[in-house]
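What you see is the complex with one protein chain gone and the rest in place.
Order as written gives the chain letters A, B and C; numbering starts at 1 within each chain.
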Amino acid sequence: METTRLESFSDGVLAVAITLLVLDLHVPDRTHGDLGHLLWNQWPNYAAYVVSFFVIGIIWVNHHAVFSHIARADRPLMFVNLMLLLSVVLIPFSTALFARYVRADTADAHIAGAVYGATMLAMSVGYASLWWWATREAGGLLHPHLDAVQARRTLRRFGAGLLAYAGTIGLAFISAPLTLGVHFLLAVYYAFNQLRVEGQQPAPGND
Amino acid sequence: METTRLESFSDGVLAVAITLLVLDLHVPDRTHGDLGHLLWNQWPNYAAYVVSFFVIGIIWVNHHAVFSHIARADRPLMFVNLMLLLSVVLIPFSTALFARYVRADTADAHIAGAVYGATMLAMSVGYASLWWWATREAGGLLHPHLDAVQARRTLRRFGAGLLAYAGTIGLAFISAPLTLGVHFLLAVYYAFNQLRVEGQQPAPGND
Amino acid sequence: METTRLESFSDGVLAVAITLLVLDLHVPDRTHGDLGHLLWNQWPNYAAYVVSFFVIGIIWVNHHAVFSHIARADRPLMFVNLMLLLSVVLIPFSTALFARYVRADTADAHIAGAVYGATMLAMSVGYASLWWWATREAGGLLHPHLDAVQARRTLRRFGAGLLAYAGTIGLAFISAPLTLGVHFLLAVYYAFNQLRVEGQQPAPGND
Partner (left out) sequence: METTRLESFSDGVLAVAITLLVLDLHVPDRTHGDLGHLLWNQWPNYAAYVVSFFVIGIIWVNHHAVFSHIARADRPLMFVNLMLLLSVVLIPFSTALFARYVRADTADAHIAGAVYGATMLAMSVGYASLWWWATREAGGLLHPHLDAVQARRTLRRFGAGLLAYAGTIGLAFISAPLTLGVHFLLAVYYAFNQLRVEGQQPAPGND
């Protein structure tokens, strides 16, 4: 099957999930103090909004990059993609939870940070599975001119991301705010670290 | 008419409905206890989220499969498709209702489970109607190379699904949590049970 | 300009607006009574959901039909289309307002019904403007093979719709529930009353 509808459905889910992040920015109620102070007091929500916006944005950019290498979709690919989307749709929830508890003095901050990290770990497992299935040796789904063996080798890079995200779960038990910073840095890393698969000639219209 | 916009509108509705499921995961309020316990206490919401996510995901996968067999849309097809979407858009409501009441000791759990099952029954009636209209004998909408008689015979499989979903409504009055498990199994069944319609040659770009 | 992105943006807005209707179905709070009764008590919400779902659905079907006659978009068309969408996005609000107040004994029911009718009137003004601009005598936007003069004549039908929707505003002051029924009948009328513009030969791929 062609990948057109798979991409357009994924674009839709990612677009809705990234826009729902705004629902965690609350209009403060005047009765609790002056507005400037109340807005300032919401800073974890803004910080979490920016980090999660870039995380979902970069998930989209890389989804785009991965699918520019994939020539056709089969049924398992659709389910692996659904599993990836299941974790992405959780991000607005994890973000709201993190923003609400990151300043707590108690263990609650650690738990909220760990849930945020676990969501990202699930997302990176989804990504690695997608690429693993698309580049498998027999019956892979890549454009025929691409070098499947070399493409497969890039899986190691996905493995590194997996370890990093697992690490942020542990880090959350040391410092929750620090975890948010590390998630931002990981997003920046994935922003630059473009998936490159070489082939004899570029796919028409994809390069 | 071409099916392009019908598919893209349906993709949009399915993408929004599947993402709205996250709105039923609530950020707990600290004043009621410790966060770990409060999050754990929400387990029916997570279970219902996962089941409904896969249900809508598989509705999308099968919508995709059905429309890869359909060559053109007529006006009745659009309305049958709207009826299918009407039931899909109810799923976030039924899911939230189910998650809220599944643990109730009273008849409320049975009612919530029955509403969830009824939503699924409506969805499967929508699906069967869509396929029934597309494969009708005169003026069917399938790709010309496909075997319409054989395609029509697959309607029986839709009929079985209908009976199964009707059964879950009754099951809800025995055990609501069990109903959720059966809905998960039905989703797994429809994940594997691909609609196969044979033809003399594959439609270009659809196989 | 091509109409591709105009159609895909409109599909997106219509898909989100139709799906947001589900947010007006509330999960009742157990503390107020038994669930069956509480769910039954929400019947105006279900009725309003079904009517508004079909209204937006038919807006989409007719948007699709209108744009299958339009060959190219200019800048004013985009703004007329935006005005149409502005009224469509109001529908989830008018629907929630209507469902909340339709049973009130006071003038509130009349006001809620009138707001619902006014939203539909605004929508039908948007539609008539769209068709009026696309079929204007000089520099019209229809496919060249279509008969612009005859297309223009169909404007009268849009005018009739306008009058009917204006009438529902008055009807709201007699009976709010009756108004909802009339809106349903109007939706059914527009479902059947397909825009037909004759031409010398069908546009390739659009008929």
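Just so it is clear, contacts are C-beta pairs under 8 Å (C-beta built on N, C-alpha and C of every residue); 3 or more make two chains touch, one makes a residue touch a chain.
What you see is a predicted model; the values in this text were computed from it and never measured.
Interface note for the absent chain: among C:G57, C:P92 or C:G161, the touching residue is C:P92. Checked against the full complex, the one of C:I58, C:A112 or C:V182 touching the unshown chain is C:A112.
What chain A contributes to its contact with the hidden chain is residues 7-8, 11-12, 14-16, 18-23, 25, 27, 30, 34-36, 39, 50, 53-54, 57, 60-61, 64, 68, 191, 194, 205-207. Although one chain is hidden here, its contacts on chain C can still be listed: residues 1-2, 5-6, 8-9, 12-13, 15-17, 20, 75, 78-79, 82, 85-86, 89-90, 92-93, 96-97, 100-101, 104, 106-108, 111-112, 115.
Quick note on the criterion: only the chains that are shown with their structure count from here on.
When the CA atoms of chain A are superposed on those of chain B, the rotation angle is 90 degrees to the nearest 5. Averaged C-alpha coordinates put the centre of chain A at 26 Å from the centre of chain B.
Mean C-alpha positions place chain A and chain C at a centre distance of 37 Å.
Residue positions 8, 12, 15-16, 20 of chain B are each in touch with at least two other chains.
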